[in-house]
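With one protein chain withheld, the remaining protein chains of the complex are depicted in position.
Then we have chain A:
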Amino acid sequence: MKNIKYFGMGVFLLALAIFTSLAFVGNFELTERGMRAQLNEQELTNLEKPLMEEMVGKPYRTSFTFSRDFIAVFNRINEDLKAKEEWDKVMWSPVSGIALKLAQSSANGIVASHKMLFFLLTFGLGILGSLIYIISDLKIKGPPGIKNDGIYHDSATNRGWIGILTAVWLISFYVILYFHPYIIANLISITDPIKGLFIEGEKASKWFLYGLLYTTSMTVMGARMIIKYRHNRYQIVRTITVVLFQIIFAFLLVEILPMFGLPGKDLKSAWPLDYYFLFDWNVQDLMSSGNFGKFVFVWGIVLSIIIVPTMVYFYGKRWYCSWVCGCGGLAETLGDPYRQLSNKKMWTWKLERWMIHAVLVFAVIMTVFTGYHTYNVFVHPEMDSKEILFGISAFDIRSWYGFLIGSIFAGVIGTGFYPILGSRSWCRFGCPLAAYMGIVQRFKSRFRITTNGGQCISCGNCSTYCEQGIDVRAYAQKGQNIVRSSCVGCGVCSAVCPRGVLKLENGPEANRFGNEGPIVLGNNGFELND
């Protein structure tokens, strides 16, 4: 059985190696036709001559070298135009996106001609290998029960070299995906055949690759989560739900809606996590999509302002964070092996409260600015500088927010640092929606984790396996209930408790905090606590 497990790991690593190496293979050659097809009129006017002289017909070994040359040409011309102050000619579209388009259309090597094959060799083999690895644990790890043996002896889950290597890979992937996507032109193009299933002949974008990878990882690692916690129905139900929300709402519907000419929106994404809700392009997109678009707009408002707080009142923020949300879903599945790495020290709690609420304030300010701009676009189309409020440009604020919070925090740090910081650093320190729900959960909610009288033995399993870094034990050993804004209700503290001390439950707000006195249940010498 162990050999089967290692075999699975081998297959997975092979798939990962092929996937990674795709960035370094191929053949890229810009043709005149390709250039004309991909560039818009303005770009063509500016770049046609230098590209014809320097790039067309020249073969490149990787999309990186190809793009490096293109970007150099692009920047040179643009700088030139800026220096001459020919502002109407300056190109404002991000160069990395143009480089990616060109690289994809210029690919003519083995990958470009065998996309499906490489899809199977990467995604296919990867899924197969992981499943073999995961399912063999059914036998190897023995009867159902808590399976945390060796977590702190394993270099993958204890910040050892495997963990660090994993983090380096993930961080590199995110940096490339967000800022230099042309490097992975091949990786994106192998998902073309899948994109084609939705819209024939359509090429996959980098977000399609990301969405597919994300959904696949969550599903496969969701299977792992279910096997690991197969004795615990809360974990099973929760994991199935969160994975289904990802597959149906975040992936399938986003691809299927456009097939009917409707905007491909993730209907479960609530502001302020969905920070571009009031961006002009989003509102315009929705408003120009008929009744469905208008419905999505109204739904977005109702979801954020009414449904989210109401549900938090009744069930705590767990209904979203660990049952619905994609970020949370990835943390609970792909991130589960790393949940113990979150820091439980008091100083991180202090840092967390400053940071997450600062991001919430930032998100609100950014939304006010972009909302003001969008309002003007619709109501005062004749107005100049529609984006300027208090002398500050809404575009500046939103691009800073997008870069710092949307990309760096949520992606690079939030997921890239899983093997170093634990699985929920975005949810704990950065997510403005989590901050918003957290305030409701802390002050007006029926949810709490009940401590079972005096049964706690201070062992520390609950705190150690809390992905949100809550020192659960600090409450449990005093007989207090756990009422914390950051709790996402994953239920693992309750699962790993060896004495049956913790239970997630919703109930009347009275006595929500549990034992208020210093004396724990079981001591009849006191009546102080009443």
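Criterion: contacts are C-beta pairs under 8 Å (C-beta built on N, C-alpha and C of every residue); 3 or more make two chains touch, one makes a residue touch a chain; residues count from 1.
Methods note: contacts and distances are computed from a predicted model.
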### Summary
Record lookup, UniProt, unshown chain, options "NAD(P)/FAD-dependent oxidoreductase", "Ferredoxin", "Protecting protein DprA protein" or "Phenylacetyl-CoA oxygenase subunit PaaA" -> protein name "NAD(P)/FAD-dependent oxidoreductase"
### Task
Check each of A:Gly142, A:Gly264 or A:Gly290 against the chain that is not shown and name the one that touches it.
A:Gly142
#### Entry: Of A:Met1, A:Ala17, A:Ala37 or A:Val237, the one touching the omitted chain in the full complex
A:Val237
### Summary
Against the hidden chain, chain A presents residues 142-146, 148-154, 231-234, 236-237, 345-346, 450, 452-455, 457-461, 463-464, 473-474, 477, 491, 494-496, 498-500, 503-505, 507-508, 510-511, 518-526
